[in-house]
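Quick one: structure below, then a few questions.
Every protein chain of the complex appears in place save one, which is left out.
Up next, chain A:
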């Protein structure tokens, strides 16, 4: 097959060094926001932290998804992140180093996606932290509807909807709430957010250099994971409106939302889809929800959880109540996003 030699064009030096060089670049660009607490830069925390008496929130996961995970460290959001190699979990010790650096005595909440390696390492890090008398609680994001059928929600992956867990728990922690309260908010956010994604092209691991699978010419795959995990339906590419309809209806079947309810919508580009297309899709999502009497309170449109050069997008819908709406309004600032209020 001649396609095997069709290597992807990428801006790289040595593909083996992509994560290290990315981290060095990020630290050089944002010295007032991020600080490294390990010589290998695999544990990053807020510059100027920890905040006295504030519950600290840590996340972590593999690289290759910017701004997930390390792009959410900052005021109003997270306190620290453990960084893994491309699509690989960080180690338990990297997580422990983050935990130690951000703990100010009020305890630490771990929020991360539901992936085997991350779960094992965060569980182990929690065990290690507890041996040092640091109280740790965990909330695992499971927003991806396509990854497991209804009834098996706990087995679902965490994808772009994780943004809301970070945002709402981060806002709560900033109010100096207790660890139990911050955890409750993260769990509440997780229970009220659903995501559906669609991909047009695969992603490419820098060290591999070519796609490990293909999506046919003129095809799209609904429900594909952010590491290229198989989706639930592969078919002929549809219009933006049809795609929006399919994603929104699947979400609303899974998470019923009544007329009169407010929601926040997050349209997330997977890396190679322009903002123009995201707004075209948002237009349809907005219309579909409006037809059902559902008001979009605060939409987020952009890149929140990517998969390198994968073309595609995901739609997340967060069901709001007064408590969540107030937390959503709180300001935050990270190297990638700023919300004034």
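Here, contacts are C-beta pairs under 8 Å (C-beta built on N, C-alpha and C of every residue); 3 or more make two chains touch, one makes a residue touch a chain; residues count from 1.
Quick note on the criterion: contacts and distances are computed from a predicted model.
Participant: For the chain not present in this complex, what protein name does its UniProt entry give, out of "Ferredoxin-type protein NapG", "Response regulator transcription factor", "Nitrile hydratase" or "Dihydroxyacetone kinase subunit L"?
Facilitator: Record says "Dihydroxyacetone kinase subunit L".
Participant: In the complete assembly, which of A:12, A:27, A:47 or A:124 touches the absent chain?
Facilitator: Once the missing chain is taken into account, the touching residue is A:124.
Participant: Quick one: which of A:75, A:90 or A:231 touches the chain that's been left out?
Facilitator: In the complete complex, the chain left out is touched by residue A:90.
Participant: Provide the residue numbers of chain A that touch the chain removed from this figure.
Facilitator: Against the missing chain, chain A presents residues 84-85, 88-94, 116-117, 120-121, 123-124, 127-128.
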